[in-house]
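Below is one structure. I have some questions about it.
Heads up, one of the protein chains got dropped from this complex, but the rest are sitting where they should.
Think of it as A and B in the order they're written, each chain with its own count starting at 1.
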């Protein structure tokens, strides 16, 4: 876990990109009664602003999906790199996960058919499962 | 944090099991307008498929509960093992948490009375709180 270990550097690059992706996804919106009052965050309140909004609800579901997957990936990836895997394997899995999440974002944001989104989601999930199973086996053997 | 340290190995086993549990819990389902079109992930679309479904909603609440607890456990456990606790203590707490989550899953899935689920949930939460308090005290003393 030092920055002169290229496997660890691979992890740090993938992890920080996923952290930034997660922070950048709008998950909030106007949810609470007090959010209806005017202010810099809501200069023009209007009736119905607390109602679900297609765009905001979609972004919220995307953020929710990030919340379910990215923290688990961050820990699974960290434990996986502690098993000292070959650099190429680490790069394929860790950067592969980042790529599937970006592709999932694109498929979700542009409302592509469910299959497209599900394919990227499944590949990302299989990467996390694969790293966790490998690390578990490494630990018990 | 090396694999010849039995306390760290205990953590890795508990952590990877919890990661796999979290990945295995279905959290998704059909949520978006585009999910109504036919494809391999939804071969027979039908009206009302986006409506809440008892089984899917239950699984989603269970996944949500995992999302709230497992990432926090993963970090709390990692910091706890860095305090170099006795092996037996680490095994009781870390495997104990895994056991309470599996029991919570069983109680939730079979819709056992709220008390059963709440008991397992509370024991798991107390383990995380205990590890965090101990680690906090260890850090400031």
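Here is the rule we go by: a residue touches a chain if its C-beta (ideal position, glycine included) is under 8 Å from a C-beta of that chain, and two chains touch if they have at least 3 such contacts.
Being a predicted model, the structure only gives us computed values, none of them experimental.
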item	value
Touching residue (missing chain; options B:20, B:50, B:92 or B:132)	B:132
For chain A, residues in touch with the removed chain	1-3, 9, 12-13, 15-17, 19-20, 22-23, 27-28, 30-35, 37, 39-42, 63, 67, 70-71, 74-75, 78
Those residues of chain B which, in the complete complex, touch the missing chain	1, 58, 61, 65, 67-68, 71-72, 75-76, 79, 82-83, 108, 111-115, 118, 121, 125, 128-129, 132-133, 135-136, 138-140
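Following the convention adopted for this analysis, only the chains that are shown with their structure count from here on.
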item	value
Magnitude of the superposing rotation for chain A and chain B (Cα, nearest 5°)	120
For chain A paired with chain B, centre-to-centre distance based on mean C-alpha positions, whole Å	17
